[in-house]
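Removed: one protein chain of the complex. Kept in place: all other protein chains.
Order of writing sets the labels: A and B. Residues in every chain begin at 1.
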Amino acid sequence: MSFYNVIIFILFSIFSLNVFSDEILDNKLYEKPYANNALKSGKYFAREETRNIELDEFENPGMIWVERGKDLFNLQDGENNSSCALCHKGDTNSLLGAAASYPKVYKNQLINLEQKINMCRKNNMNLPKYKLESNNLLSLSSFVSYISKGIPMNVSVAGKAEKYFKKGKEIFYQRIGQMNLACNQCHDEIAGSYLRAEKISQGHINGFPSYLMRWEGIASVHRRFQFCNNQARAQPLEIGHNDYNALQLYVAWRGNGLPIETPSVRR
Amino acid sequence: MSLKKNIFTRRKVFNYLIGCVCAMSSKYSLAGQQAGSPFRDRFQTYRQTFRIEPDPEEARRIVRNIIKGREIRENLIFLKAPDIAENGNTVPISFGVNCSMEGQDYPRIVHILVLDNPFPEIAKFYFSPESGEASVDIRIRMRTSSNIIAIAEMQDGSVGETKAFVDVTIGACS
Partner (left out) sequence: MAGEERKNWRRRLKTPKSAIKGEIITIKTMAEHIMEPGVRRDPETGVIYPKKIIDLVICRFNGKQIYKSHWYSGVSANPFMSFKMKAISSGLLEVEWVDDYGQSSYKKAIIIVYDENGKEVIPMKLDKASSIKELM
């Protein structure tokens, strides 16, 4: 009797560990929730008046930050009189399409566009870094994204970025907060339906850094993630956290193919 | 009878108890800003009493004072506003006045009011005959679903009024 119990116990423990989970995960790892022709940017889930505000470049309040970013790009500062425009002027160093590939791995670390701008300032221009989520940094980052407006997003998840991609996917499917909600429950499964008078979008970030009406200013992706965490009553991480970078990589890959439309106007 | 002094005198015990009470009460005051502690929660309710609430009687009084008992002309002013506002912070509206803008037939002042805002007056616009057409686009803030009222006072003394209802909603999750 006890021998059979032991056998049953061992078999039960082996199968409960689900040792086949890694293989299943690999086959489904690169499966996108939306086919390429079903991708819809957040513009389609906004109301008509908001879409009209975004379309006109003069009426779009986010363009204020883009214009300031252009001035900062050309501003010569510091003892070397260095500016972004001195290097990024010609065709070889052109920034066209640069914003479509972020977040990417640089020197064994996953960074997004804002962190890269800070690195450039410190290493190449000998200027102090901008504070994350400050107006100056957001202006520069929205200007760099605006240069690539219309170019489809193209982040790479091969090679060194694979482990960050896996981490980002894990965070996306992870239930968080007092409400026990995961990102995929709303943005993958019920996109297009209403959640208290707000249409749920597919959750793409091709319009970021975007002008959000609730904060009446340009916000970066990380600040939007913080807000999502707050809404699920979870503890938000700080801006520039590695987990948010990994999640941004996954969400950007999820929307690969959508044209960049910085600065977009969202609620 | 022992001649040994008692360690626990009444003074020592009393002072010790006073010290304990002080230490425990100071811990509560230092833990002020953490959620769930009585100090912070009492402050939250104190804060609520100072939220400025819209006063409907005041709003109606303001409208009456602008119109001043004059007769309202039909179809003088039209107001275009969205049915449902995406966000209460930015509601794009536009109005236009049907008049010829010649002589005395132009709007001297146009008032825009939102009755359920804490401060109902939104904006006032002053026109002149060189304006060509009295139509303006503007973006306003609304706290809750309510009527937007546009009142046009013409140079010759007549008054036109119109209303539009806009729904302001709460979005997901919050």
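Note that contacts are C-beta pairs under 8 Å (C-beta built on N, C-alpha and C of every residue); 3 or more make two chains touch, one makes a residue touch a chain.
The shown structure was predicted, so the numbers you read here are calculated from the model rather than taken from an experiment.
Of A:S101, A:N135, A:N184 or A:N229, it is A:N135 that touches the chain left out of the display.
Mapped onto chain B, the footprint of the missing chain covers residues 33, 43, 47, 51-52, 89-92, 101, 114, 117-128, 130-142.
Touching the omitted chain from chain A are residues 58-59, 61, 64, 67-68, 71, 135, 216-217.
Keep in mind that, in the parts below, only the chains that are shown with their structure count from here on.
In whole angstrom, the spacing between the mean C-alpha positions of chain A and chain B is 34. Contact residues of chain B toward chain A in the complex are 82, 84-87, 89-90, 92, 169-174. By the touch criterion given at the top, residues 46-50, 52-53, 179, 186, 195-198, 200, 213-214, 216, 231-232, 267 of chain A touch chain B in their complex.
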